[in-house]
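Quick notes on the structure that follows.
A single protein chain has been omitted from the complex, and every remaining protein chain is retained in its original position.
Our next item is chain A:
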Amino acid sequence: MALPGLDVTDSIDSSTILTRELKPNQEFRFEVAPNTSITIRLTAGTAGTAELFGTELSKGLPYTFTCCKSAIYTWTGCSLSIEGSPSVEYIAEETPMATYLNLHIALEKLRVSASDCPPTTEGAQGPRILLIGPPDVGKTTVAKILTGYSIRQGRKPMVINLDTGGEGVLSVPGTITAASFGSVMDVEDGFGSSPMSAPSAIPVKLPLVYYYGLETPEGGVKRYKRLISRMAVAVNSRLEEDIETKNTGLIIDTPSFDNQTNGDLISYIVAEFSITTIAILGSERLYNTMLKSFSSTANMNVIKLPTSGGCVDRDIPYKKSLRDATVKKYFFGDEKCTLSPYTISIELDSPGFSLWETVDSLSSDKRNTSFLPIGEDESSLQTGEDDVVRKLGVGYVDSRFENLIVAVLQVDAKDAGVKEVSESAVLGFVFVQEVDEKERRMKVLSPVPGRVPAKALLVGKWPEGMFLT
């Protein structure tokens, strides 16, 4: 509105509205405490664009943020109006965005030449970038920025999240996922949302999900590698049929790799996904290790990326609350779209019930015995030496499973063997509300109405138990 008295914001209590004028190449960083929310608008009618981790804001639209630490960057300078009170807010001038943009353009250059090659040739393969580094250096943020930028140029990047300890991408924590991003991401909501029955103003992305069920790869390197190989096969098959995504390539986010022991795993990922670029954030030592390891590898670029000053160490309770929020969102949706999960009971003695557990090699011996009901010994568990998952007899299903997430696998309960269960993709997750040992049934929260399909169920140790209210 050009005329006084008609400004929409006038109707709101003006004392709660902050206005921040950003100069070109500045970044507005803000933190919002849990249970509070702020609304940010890119002021309509002014020049300038703004982006949140690579995804552009639309002029005049309200974006609501709650419980997050985030930043809005502008290449052009812009004006933001902020409603509500962020717990921290400041304007930063020093950002590594110019480097990230250079990286994007360099990747884009490779994509352009990939698009020029015949689709079936090796040359049509777009750049495949692996982001590695210690915790809290902004790996996921760089992955988001690169994804956002390539979407902005009309590309369809395949985004792969291998970080099981984080909040998860399009799924719950403890999963590894792959999804092609062919449409804009949600400014307010990380990588966005997976499909639901409700329509969504931001197109949802369809992920391929595997449940690993441990926080770090170390606990079950063997199964972690198997899942990666399995996913790599699926991703490569998809790319062969999906030329746009093939030309664009992969953007892979990883768990925190910061020491020598991960070298083997990094090499494994590089080989499985045919990585062409390794970008190291925040660790000079890791960078040099990688330089040495891959100096002889043809067509491999090892690059070092600066860390944003906006990266902050996130304390453990905060991370836990983020993870819980992700799980909660999986079942209940968010403010924009409320979902209604269903409470359903599962008969423990039914032939369609098959519960499996991930094996944590780091602590398996100790945990096993403590999990055993009184009067049982370890031999009654169907477990072998090298098993990465083990089947739980129905006698072992008790209240310790309450408040845990259980993955519903794609494999049918009757076909479930160790191999199938350990490599199967995920159909969805249920949340165990109550185990009634007398009645031989458990009450679970299921995202989808109707009976829980008779698929193998897999319970992990990650994410930890939580209370969904």
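Observations on the model:
Note that in this section a contact is a pair of C-beta atoms (placed from the backbone, for glycine too) under 8 Å apart; a residue touches a chain by one contact, two chains touch by 3 or more; residues count from 1.
In this section, contacts and distances are computed from a predicted model.
Considering only "dolichyl-diphosphooligosaccharide--protein glycotransferase", "Putative exosome complex component RRP41", "Methionine--tRNA ligase, cytoplasmic" or "CID domain-containing protein", the record for the omitted chain gives "CID domain-containing protein", by its UniProt protein name.
From the set A:I91, A:C117 or A:A234, the residue in touch with the chain omitted from the display is A:A234, counting the whole complex. Within the complete assembly, A:L57 is the residue of A:L57, A:V169, A:V406 or A:L458 that touches the hidden chain. Although one chain is not drawn, the whole complex shows that of A:K69, A:K156, A:K246 or A:K461 it is A:K156 that touches it. Note on the undisplayed chain: of the listed residues A:T36, A:S87 or A:N102, the one touching it is A:N102. Within the set A:I17, A:C337, A:V394 or A:M466, the residue that contacts the chain not displayed is A:C337. Seen from chain A, the chain kept out of the figure touches residues 1-3, 6, 24, 44-45, 47-49, 55-61, 75-77, 98-99, 101-110, 112-113, 116, 149, 152-154, 156, 171, 180-184, 194-209, 230, 234, 237-238, 241-242, 244, 277, 287, 301, 303-306, 330-331, 333, 337-342, 344-345, 408, 410, 425-428, 447-451, 453.
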